[in-house]
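Here the complex is missing a single protein chain, while all its other protein chains stay put.
Per-chain residue numbering starts at 1, and chain names A and B are given in the order in which the chains are listed.
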Amino acid sequence: MFQKLIAESAAKSPWLFHINSGSCNGCDIELVAVLTPRYDVERLGFKLAGSPRQADIVVVTGPVTKQSLNRVLSAISQVPEPRCIVTMGSCPQSGNVFKGSYSVCAPLSQYVHVDVDIAGCAPKPEAIIDGLAKATEILKEKRGRM
Amino acid sequence: MDFPFIREAVVKLFSKPSCNNYPFTPREAAPNYRGRIVFHPETCINCNMCERVCAGGAITHTSVKNEEGDDVITRSFDLGSCTFCSTCADFCTRHSIELTQDYHMIGIEEGDLIVSGTFIKKKPAPKPAPKPAAPAAAKEETAAPAAPAVKPRGDGKPAQDPDKCVYCTICARKCPGEALTVDRKEKIWKLDEDKCVACGTCADVCPKNAIVI
Partner (left out) sequence: MTANIFINGLQYLGYILIFPGFLFCFVCGMLLTGIDRKLVARMQKRVGPPILQPFYDFFKLCGKETIVPAAASRTTFLMTPLVGLAALVVIQLFIPIHGFSAFSGMADIIVILYLLLIPALAAILGAAASGSPYAGVGLSREMVTIISCELPLVLVLLAVAKTVGNAMGTGLCFSMSDIADYQVQHGSLITKLSMIPAAIAFAMVIPGETGSHPFDTAEAETEICEGMHAEYSGAPLAVFKLSHAIKVLTLTSLFVALFFGGIGTGLVALDGVIVFALCVIATALFISFVHAVTARLKIEQVFKYYWTVVSGLALVSLVLAWYGM
């Protein structure tokens, strides 16, 4: 019964950690816009955590540049289980226009297991809310299985 | 010390929040929003212009021959590479690519973010055998513009290669002097010599490289 309570709470209070691995900041602006009064994702329980150790959902933007690759992986590895990795925008999924460049190591899915992709360049805040809601469902399942 | 927001905080406390309550009330995107790609394969002519101009390299196609010798072509759009710039839709002369207002693009498994369509491109009808060359009489004949062999004309104006041309009409649209008339149904390609300024744009934009200058 306690486990059920914990699994329910995991879906109602997911904390986000945002990593920018070299993006143009378009997706970052849309992500922060989701926290503003118009879209107000805090009513669903989301909160930006300052440290990766306190996060549940990691949102990665930007094509993973060579310089930031190790740091992104190190920050992701500090996130405790159960966790969910969400890539936002088309840069971390495939590199978008930066494909084939000498300094870009996209896609992120070849280094870590990515749970949800939110497509768009940049995705609309409503699409981001959809993606995060899907990520909380996946979190609840993972917590249930732990 | 200055506290400029005291009045606002108290007033906002008692007024309605300005939240648009998204997951519980549906929202539509703006009228010309460039969202999810919809592909109409039945109108595609496989000119491959979209692949050439795609900024993110998101469009690919595969081609398989079936029993009758026709090409079965599958064109895929990878939304995970797409910048949604709509250049492909702008360049497509057949209007087979459309960017809709749908913004819900969430991918969970491998193939979620790929839009594709398949169509069959029939083999071209066999061409009639070329007429035997006119006897080399002393009289000069004016050169017919529709000669089957492709040799540069020498005066900078375009010559069409009928084997490669698919009558996509791009050259006619791009011609600054409106010197070309191309009809897809009747398979006509006609150059108006007076209007042609020999700029070479038609040869540059032809996706099949069917024009020789």
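Note that a residue touches a chain if its C-beta (ideal position, glycine included) is under 8 Å from a C-beta of that chain, and two chains touch if they have at least 3 such contacts.
As the structure is a computational prediction, the values presented were derived from the model and not from experiment.
**Student:** Can you tell me which of A:A33, A:A49, A:L73 or A:V112 touches the chain that was removed from the display?
**Tutor:** A:A49
**Student:** Just the residue numbers, please: which parts of subunit B touch the chain that's not shown?
**Tutor:** Residues in contact with the chain left out: 3, 5-6, 9-10, 12-13, 15, 17-19, 21.
**Student:** Considering the whole complex, not just the chains shown, which residues of subunit A touch the missing one?
**Tutor:** Subunit A touches the chain not shown through residues 3, 5-10, 12-14, 37, 40, 42-43, 45, 48-51, 53-54, 56, 78, 80-82, 143, 146.
What we mean here is this: only the chains that are shown with their structure count from here on.
**Student:** Approximately how many whole Å separate the CA-defined centres of subunit A and subunit B?
**Tutor:** The computed centroid separation for subunit A versus subunit B comes out at 35 Å.
**Student:** In their complex, what parts of subunit A are in touch with subunit B?
**Tutor:** Of all residues in subunit A, those touching subunit B are 37-40, 43-44, 90, 93-97, 99, 107, 115-121, 123-127, 129-131, 133-134.
**Student:** So in the complex, the part of subunit B that touches subunit A is made up of which residues?
**Tutor:** Listed in rising order, the residues of subunit B that touch subunit A are 17-20, 22-23, 27, 29, 55-58, 78-84, 103-108, 112-113.
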